[in-house]
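What you see is the complex with one protein chain gone and the rest in place.
So, chain A:
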């Protein structure tokens, strides 16, 4: 997951088209500029690879959340049906695991789903009181923004602006957080 907390000075290139921004990512990187992040109104296929993001570890997180759900369900049903209040239903043993498979399955799914929502909120720095950093409000509508963190680049402002313009940016704005 990318760094969502920005501070300092950013140059924000605004693009009109998803194909242009995808190509621009490669051009800007080739020109030696480090890109902070690209913000788009919809997912662009191949953008994460072009930006060089490492492969998401979301799958591992999902697996672990699911596993915690499975074990919780096993412990829950075993404790309730074998220790706390053993019951015989339908002539089965008080703990017949087959009967609890639906519960185990559902809790696995539930824990996984809730865990993923939590992961999403945490990794994106969202929350009720958090004011999100907007590099450009129009990225929620029809524009594509490429943010360049000036503190992490050695190039001058004019150079970066020229590179962004050359790569197809319709406008380049300065954003200070």
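Going forward, a residue touches a chain if its C-beta (ideal position, glycine included) is under 8 Å from a C-beta of that chain, and two chains touch if they have at least 3 such contacts; residues count from 1.
The rule we apply is simple: contacts and distances are computed from a predicted model.
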item: Undisplayed chain, where the name is taken from the UniProt record, one of "Aspartate carbamoyltransferase", "Quinol:cytochrome C oxidoreductase", "Sugar ABC transporter permease" or "Hydantoinase B/oxoprolinase family protein"; value: "Quinol:cytochrome C oxidoreductase"
item: Residue of A:14, A:33 or A:50 touching the missing chain in the full complex; value: A:50
item: Of A:99, A:133, A:155 or A:170, the residue in touch with the unshown chain; value: A:99
item: Contacts of chain A with the absent chain, listed as residue ranges; value: 22, 45-46, 49-50, 59, 90-92, 98-99, 101-102
